[in-house]
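Presenting chain A:
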Amino acid sequence: MQSMLHITTLHYLVLGAALFLLGVIGVLTRRNVVIVLMSIELILNAVNLNLVAFSRTWGGVHGQVFAIFVITDAAAEAAVGLGILIAFFRNKETVNIDEVNLLKW
Partner candidate 1 sequence: MGQIIQYIQSYLDSDLTPGAAGNMFWALVYIMLVFVGLSVAVIAMNWLERKILAHMQVRLGPMRVGPHGLLQPIADAIKLLLKEDIMPAEADGLIFWVAPFVVVLAAFTVFVVVPFGPTHAITDMNIGILFMLGVSSLSVLGIVMAGWASNSHYPLIGALRSSAQMVSYEVAMGLAVVSAILMTSLNAEGTGTLSMIGIVQAQQAQHEWFIFKFFPLGLIAFFIFAVAMVAETNRAPFDLAEAESELTAGFHTEYSGFRWSLFFLAEYSAMIAVSSIAVTLWLGGWLRPFPNLLSNSTWDLVFSLFPGITFLFFAAICFYNAARMPKHPLFRIQTVGLAGFGIVLGLIGVILFIPAVSIRAQDIFWFAAKVAGFMYMYIWYRGTFPRYRFDQLMQMGWKVLLPMGLGVLVLTASVALLQEKLWHP
Partner candidate 2 sequence: MAPVATPFFFYLLSGIMLIGGILVITRKNPVHSALALIVTLLAQASIYLMLYAPFVAGVQIILYAGGIMVLFLFVIMLVSIDRSVKERQFNSQWIVGMIAATALGGLFIAVFMKGKNIFPEHALPVIENDNTQKVATMLYGQYMFAFEIASLLLLVAIIGAVVMAKKRI
């Protein structure tokens, strides 16, 4: 119980791993493309949490700078991904990834 009350780096890492796992489940099992993209954002956030937790453990702000870059990249990737989604939706009128099977043999 004492180890549960003193918050160490490991606590933050476990939280990050749990979020990562939830994001992976979301990416692998959902049909709606928008929710898959949101699960990818969950994964990126879990990684950010790990980076900032390590930056706290070892001092220095390298982890925080890296986390800012990850947030920037997440914004760029969300924008492009949603653009692709809109282009796709205009063609097929659905947001169901099971129906993205034009190249299926």
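Here is the rule we use: a residue touches a chain if its C-beta (ideal position, glycine included) is under 8 Å from a C-beta of that chain, and two chains touch if they have at least 3 such contacts; residues count from 1.
These made the cut because all candidates are chains of the complex that A comes from, given by their letters.
In this text, all values refer to a predicted model and were calculated from it rather than measured experimentally.
Between chain A and the candidates 1 or 2, a touch occurs in this complex only for 2. Contacts from chain A toward candidate 2 in the complex involve residues 4-15, 17-26, 28-32, 34-35, 37-39, 41-42, 45, 48-49, 52-53, 55-57, 59, 61-62, 64-65, 67-69, 71-80, 82-87, 89-90, 93-98.
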